[in-house]
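In what follows, a single structure is set out as C-alpha cells and then discussed.
Complex shown without one protein chain; remaining protein chains in place.
Chain lettering (A, B and C) follows the sequence in which the chains are written, and residue indices restart at 1 in each chain.
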Amino acid sequence: MAGLDDLYREIILDHYRSPRNRGELDHPTARTEGFNPLCGDELVVYLVVRDGVLEDIKLTGHGCSISQASSSMMSAAVKGKPLSDVRQIIDRFKSMMTVHEDGTDPEAAVTPDLRTDGELAALAGVVKFPVRIKCATLAWNTLTQAIDDAARA
Amino acid sequence: MAGLDDLYREIILDHYRSPRNRGELDHPTARTEGFNPLCGDELVVYLVVRDGVLEDIKLTGHGCSISQASSSMMSAAVKGKPLSDVRQIIDRFKSMMTVHEDGTDPEAAVTPDLRTDGELAALAGVVKFPVRIKCATLAWNTLTQAIDDAARA
Amino acid sequence: MTSFDPRRVRIDTPLLTREIHGRPITYLDSASSTLPPRAVIEAMDRYYTGHHANVHRGVYQTANEATEIYEGARAEVGRFIGAPDPENEVVFTKNTTEAFNLLARSWGAANLRAGDVVLVTEMEHHANIVPWFQLREERGIEVRFVPLGDDFRLDLKDLDRLFEGVKLFSFTAISNVLGTRNPVAALVRAAHDHGALAAVDAAQAVGHQRTDVRAWDADFVCFSAHKMLGPTGLGVFWTRAAILASMPPFLGGGGMIADVRTDGFVPASGPTRFEAGTPPIAEAAGLRAAVRYLTGLGLDAVAEYEHALTVTALDLLAESVDGRVRVIGPREATERTGVFSLDVEGVHPHDVAQVLDEYGVCVRPGHHCAKPLMRRYGLAATARASLGPYTLRGDLDVLVEALQATVKLFG
Partner (left out) sequence: MTSFDPRRVRIDTPLLTREIHGRPITYLDSASSTLPPRAVIEAMDRYYTGHHANVHRGVYQTANEATEIYEGARAEVGRFIGAPDPENEVVFTKNTTEAFNLLARSWGAANLRAGDVVLVTEMEHHANIVPWFQLREERGIEVRFVPLGDDFRLDLKDLDRLFEGVKLFSFTAISNVLGTRNPVAALVRAAHDHGALAAVDAAQAVGHQRTDVRAWDADFVCFSAHKMLGPTGLGVFWTRAAILASMPPFLGGGGMIADVRTDGFVPASGPTRFEAGTPPIAEAAGLRAAVRYLTGLGLDAVAEYEHALTVTALDLLAESVDGRVRVIGPREATERTGVFSLDVEGVHPHDVAQVLDEYGVCVRPGHHCAKPLMRRYGLAATARASLGPYTLRGDLDVLVEALQATVKLFG
C-alpha cells in the first residue's frame, strides 16, 4: 500500500517550499496559462525560446505541493535545453505518470534517462495516488502548450 | 382480503353488458366531457334540465366495466329526479367511494339512503381496489360538471 | 459460450419468490420495468455500506472509491454497448426520458432552426415525441411521423419524401407496445444517406439483445437502467465523442462547470458537462452490476431464449382462449420481441389486468405512453404482457389460464 512517504518525498517538499524559477519574464516568446478545474490550481508558464533552445523559463500561479513541486522541478530540468531534449523529457515524464493497470511498480517505470533528468524521479510515487496525477502533470501539459505557442509566435 | 367478487358483482357486469341510457340527446341543456388520463376512459354526459329537474340524461364514451357500469347505474339513479336530490345522491356516492384509512369496512359506509338509491350500493366494493375508484367516480365528476354547465347555459 | 438458464435467473431474482393473492407471482411486465437480480441489489448495498461518498472532487479513500465505481460504471456501460471511446461518450441521466430531453434541448437547440425537420415514428414512446413537440413550440421546427402500416411495421414506401428537410431521425429499436423490431442499421443508413443524424431509443432493446452502437452506426442512443435488470433513477445517453464535445450544456449547476464568476460561467468538457449536481452514484454501481450480470448470461443467449418463448406465446395465445384474444403486433416472431399487446374481445384491458392480478399475473393495461400509436390502430388501451430473461414457459400457461377465466367472467 502506498504511504504518504511515497508522495511527499523530502525533495518535493523542498521544491514546494523554495520553488525554482518563480516569477514573470518581461519579453517572453510565449506566455501560457494552465488550469485544473478540479482543485483550482492555476499556473502561468513564461518561455524564451531562441534558435531551438529553451533559453529561459519562469512560472507563476498557485496550487498544491505536488503541482508546485512538479512545476519547479520541471523548470529546473528543461531550462537551457534544446527543444528536442525538452520534448523527450516531457514524454518520459508523462509515461512515468501513466497508471499501470497491471499493478506494475511505478518506480520501475523510472527509466535511466529520467534518473539523469535529476530530481524528477522523486515524483514517481504520485502514480500511486491517481487523483494527484493531474496535479503533477498540469505544469507539463502547460509547457507543451507553451512550446507550441512559442513556435507560432 | 378483497376478492374479485367484491368488484365484479353480477349487477355491475349486467350494466356493463347492457348499459342504460346510452346515446346522445339532440337538444341537451349541457353536453360535458369527462376523461381519465390514467386509463384512457372517455365519457360524454348529455343532460336536459328543466325547472330544477334532471329530465333526461344520456351517455356516450368508452371505458372499463367499472366506469361503464357506474355511469349506467348513475344515469338510472338520477334520471327524472329534482337537482337537489341528484346532488344528494352524488354526495352519498362520493362518500361511499372514500377510502377509510382506518380500515373500516366500506360496506358499512353504504348508508340506508344509498341503499334506496337502488343498485348503486353494488359499487361499494370498488373502494377495496383503490386504483379503480377513479373508474367509478369519472361519471359522477362529469355529472357534477354537467349540472354546473347546465346552470350556466 | 454461456450456459444461460432462465431458472437460474429466476433463482437470482428475489422478487420472483413473492406470492400475490396466495399464488406465486407471474411477472409479465418487463417492458415497463425489469426485476433486478440479487447481484444488482447487493452491489448498491455494498456501495452504501462500504464506499459511499460524493464523487469527483474528493481526495480521501472512499471518495476515490466512489469516483472509481461511478466512472468505472460509465466505462463498463460504454463497452457493453460497443462505444468506441467508452470513458468519454456515456452520459448518465435519470432515465431514457431525460436522455431524450438532453438530446432535444442541447444538440437539438444548437443545431435545429425553424423549418428543420425531426423525423420520428408513429410507434414512438412519448419520451421520443414530447421533447420534440416542446422544441417545436420554442423554435418552430417540424416534427414528422413515419406512418405505421397495417402490418404493425414502419411504412417506409415514401422514403425520399419522408426525409425531406430532416436533420435528425429519432426512432425506437423495438416498439414497447407492438414488440416490432425495427431494422436499426438500415434505418440509420437511410438517415445518413439523406444527410440526417440518427438517434435510437434502445430502452426496449438493451436488456434483451446484444447492442452495438458501432454496428448500428448510430449517432445517439438512449436507454434506462431499470429496463435492463438495473435500478430506478438512472438512464444513459450515448453519443460519439466528437458530437458530445460540440453539444452545449443542458442542466446547469455544480460538477458541469470549469469556472463560475459572478459575471458568467465556463462549462466543463466531457460527459460531466451534462451531469449537473450529485449524480446517481449508487445507481451507477447497480447498473454496472446489471451489465456484468447480463454479460454473464450472454445477450445472444437471452435473445435466442426470449425468441423461442415468443414463438410459444404467439402460438398459445392464438390457439387458446377460444380465439378471443388478439395480439396487436406482427404475426411473425422473427419481426418482433416478447412484448404482447392483448386485445380481449369484450373485455376492457383494465378489467383484463384486474382479473389477471387475481391469478398473480402482472400485465400492464393502458396506452403505454404511445398514444399516437394507439390512435393509429383505433385503440384506447391494451393489456400488455412482456417477457424477461427470467420468464418461463409456465408463466405463459398461467397467463392463458387467467385469460380464460377473464373471458369466462365477462361472458
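Quick note on the criterion: contacts are C-beta pairs under 8 Å (C-beta built on N, C-alpha and C of every residue); 3 or more make two chains touch, one makes a residue touch a chain.
Everything numeric here is computed off the predicted structure, so don't read it as measured data.
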| item | value |
| --- | --- |
| Touch criterion as defined above, residue of C:9, C:25, C:244 or C:321 at the omitted chain | C:25 |
| Residue among C:129, C:188, C:247 or C:313 touching the omitted chain | C:129 |
| Of C:272, C:320 or C:354, the residue in touch with the unshown chain | C:354 |
| Interface residues of subunit B (partner: the chain not displayed) | 35, 37-39, 130-132 |
| Hidden partner interface residues of subunit A, rising order | 1, 3-4, 7-8, 13, 16-17, 38-42, 62-66, 68, 129, 132, 135 |
| Residues of subunit C in contact with the chain not shown | 14-15, 18, 20-21, 25, 29, 32-33, 35-36, 40-41, 44-45, 48-54, 57-63, 94-98, 100-101, 104, 122, 125-127, 129-131, 133-134, 145, 224, 226, 231-235, 249, 251-257, 259-262, 264-265, 276-283, 350, 353-354, 356-357, 360-366, 369, 371-372, 375 |
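One rule holds in what follows: only the chains that are shown with their structure count from here on.
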| item | value |
| --- | --- |
| Chain contact graph, described as a line, ring, star, complete graph or other shape | line |
| Chain whose Cα centroid lies at the greatest distance from that of subunit C | A |
| Euclidean distance of C-alpha centroids - subunit B vs subunit C, Å | 38 |
| Where subunit A and subunit B are represented by their mean Cα positions, the distance between them in whole Å | 79 |
| Residues of subunit C whose C-beta touches two or more other chains | none |
| Interface hub residues of subunit A, defined as touching at least two other chains | none |
